[in-house]
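The complex is shown incomplete by one protein chain, all other protein chains being positioned as in the whole.
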Amino acid sequence: MAKVAKSLNEIKSFPKQTRIALRNCGLIDPSNIDEYIARDGYFALGDILKNKSPKDVVNEIKESGLRGRGGGGFPTGLKWELTAKEKSDRKYIICNADEGDPGAFMDRSILEGDPHSVLEAMAIAGYAIGANQGYVYVRIEYPRAIKRLKAAIKQAREYELLGENIFGSGFSFNIDLRLGAGAFVCGEETALIASIEGERGMSRNKPPYPAQKGLWGYPTCINNVETLANVSAIFNMGAKEFAKIGTENSKGTKVFALAGNINNIGLIEVPMGTTLREIVYDIGDGIDGGKAFKAVQTGGPSGGVITEEHLDTPIDYESLKEIGSMMGSGGMIILDEDDDMVKISKFYLDFTQDESCGKCTPCRIGTKRLYETLEKLIDMNGTPEDLEMLEYLAKSVQKTSLCGLGQSAPNPVLSTLKYFRDEYEAYANRTKRTAYFIEEDVCIGCTKCAQVCPVDCIEGEVKKPHVIDPEECIACGACYDVCPVDAILKP
Amino acid sequence: MKSLEELKKIKDKTKKKTNTEKDTSLTRILVGMSTCGISAGAKPVFDEFNTLIKDKELKDISVTSVGCLGECSIEPMVEVYQNDKRYTYCEVNKEKAQKIFDEHIVNGNVVEDYLIGQYRK
Partner (left out) sequence: MKNIKLTIDNSEIEVPENYSVLQACEEMGLNIPRLCFLRDINETSACRLCIVDIDGMRGLKNSCTIQVQDGMNIKTDNKEIRNSVKQNLQLLASNHIFECWACDRETNCEFLDLMRRYNVDNTFGESEFFSDNKRLFNDTSTAITLDSGKCILCGRCVSACHVHTGLDILDFNERGNETYVGPAQNNNLEDSGCIYCGKCIESCPVAAIKDTSNMEDMLEALREPSTKVIVGIDPLVKVTVGEEFDSNIGENVEEKLYASLKTIGVDEVVDTSKFSNILKKEEANILLNRVKEGGKLPIIRSDEPGWINYIEYFEEDYLSHLTSTKSIEEITGAIVKNYYSKELGYHKENIVFVALTPKPEEKQKASRMANIVEGVRDVDFVLTTREYARMLKRQSVKFNELEPIKQFGKLAELTQSSVNEDTYHNSLEETLKTASILAGEKPKKIKFKKRKEFEEAEYTLKDTKFLVAKITTPTIKDFFDILESKQKQYHFVEFNSSLGGWINSGGNPIHTAKLQDDVDIHKFRLNNLNGLYTSKNYTNLDEILYKEFLDSVGSKKAKKVLHTKFEKQESYKNQ
């Protein structure tokens, strides 16, 4: 027997990963600030307050090439610079910990495993842009993260790492929590701001951007949890070192939540530029049950699918966009040959039409109609014209919606239409099989299938081709599994 | 906090307490207790280690709840740090915790059956 891997760092996927945002997760006691400090925590803040100007800080982040991990990929240094540039006696920094993507839990992990890395980064950002108040907007469904954050803020205050005159520098900074009720749209920055202001969580038009007019009308910088978790690491390792990781335009690492039909479900952090193939096969250890890979859905309800032909695409913001998907916040769902792409689209549209804030016409009604069109297709009531209408409507919703939710809601439809149009056409032309099917010329008439069928819908004489009654078939696949000559086709 | 020196003092002091490098007699048991770990059943495991240590009145050993290591499908995970050695146990429950404690912590025999290598290539 081969030597058994004793620890995480001995398993095959370990060398493929680079832990920056997750550097402390699982290694320190998140409820003890000392352990964070023991791993160089708050040294970056101290050094900055003692030795650097706000401009230096902005420049260093710009140099690192860090981009927003919340989905948009906006350059963080530039965002800080824009907010810093605004003249105002009051500014805010907000940490977006709403994480509403179904299947995503990167931010939750960071907040639960290493809350101080976010707090320290907020203080650094506050210093850089000239804000003295920060808010962490966290969804109420994350009670453990909330508990950790509360404790961490309290400890940081006790150590005077938050509060007045930090490190004797004259810089003061405080952080408070704001709890969100868990609507997906509240992760969108303008809806998030509305929610903190006590209004209904509805998006607002941009421009003006939060950097110009944000919380209560003041310049506001909003960053994602993972983005912030990179910040003090950048100062500790040096912006140049950080910029060595990743690709030309996407620096550093990205945390993904692997899910779907893959052997190793979990959280991974990989350098930008890693290929999907490496993620799926080396880190994720391939598809569960030996099925064939079909596609990866990235970016959740706002993203799209990536197919076999693009498995070698290095992951970065631009290349994912080019192939019709997006980085998104980091959800990554592996789909196999049995997954029905039209149904996958419907699943996402069901989510977005329900989560639409209801403010603007294309998103409120358009996503509903898109969903219903998919439903019509799946129920075998569709026509080829419906496909055209679907595409047309999807593009219109994308172009005219007010906020990112509506603008990206059609992505799953458009990207699956692009790569799996045949599946849509099968529905639209009503040639889609909903039952298993026996190929006449392959069947040897062994009767095994008829014996296992739980609803007795397979008929045929011994040694003659058998036939499945498509009306009765419940698509359980029992026949498929027992056929010795692979004569049965999946629906 | 007024100076970096002050911060460094805390760092050094804590490093000693949590030292996982060579030349230490300290044993650290880390239990992954994020939402994922808890829902997989990490809490009884954590409690079990604490009870066992208390019962046996062991010194130089600590149990710490930590965040998530990313391997959600094989939680609860328990890591044992001794000197510069690291052992990752997976899908630990109360019974397994007892065995790890008795065999590994007390007697120094690693419980191969529960190591990560059984779950991951």
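Lettered A and B in written order, each chain numbered from 1.
Here is the rule we go by: a contact is a pair of C-beta atoms (placed from the backbone, for glycine too) under 8 Å apart; a residue touches a chain by one contact, two chains touch by 3 or more.
Just so you know, these numbers come straight off a predicted model, no measurement behind them.
Novice: Taking the complete complex into account, which shown chains does the hidden chain touch?
Specialist: Within the full complex, the chain not displayed touches A.
Novice: Considering the complete complex, identify which of A:16, A:178 or A:364 is in touch with the unshown chain.
Specialist: Among A:16, A:178 or A:364, only A:364 touches the chain that is not shown.
Novice: Return the single residue from A:31, A:407 or A:447 that touches the missing chain.
Specialist: Within the whole complex, the residue contacting the unshown chain is A:407.
Novice: Can you list where subunit A touches the absent chain?
Specialist: 183, 185, 200, 202, 204-205, 207-208, 353-362, 364-369, 372-373, 375-376, 381, 389, 392-393, 396, 398-402, 407
By definition in this document, only the chains that are shown with their structure count from here on.
Novice: Would you pull the subunit A residues touching subunit B in the complex into a rising list?
Specialist: Of all residues in subunit A, those touching subunit B are 3-13, 22, 24-31, 34-35, 37-38, 40, 42-43, 46-47, 50, 105, 108-110, 112-114, 142, 144-145, 159-161, 166-168, 264-269, 285.
Novice: Which positions of subunit B touch subunit A when the two form their complex?
Specialist: 1-4, 7, 10-11, 13-15, 17-18, 30, 32, 34-36, 38, 64-73, 77, 79, 85-88, 110, 112, 115-118, 120-121
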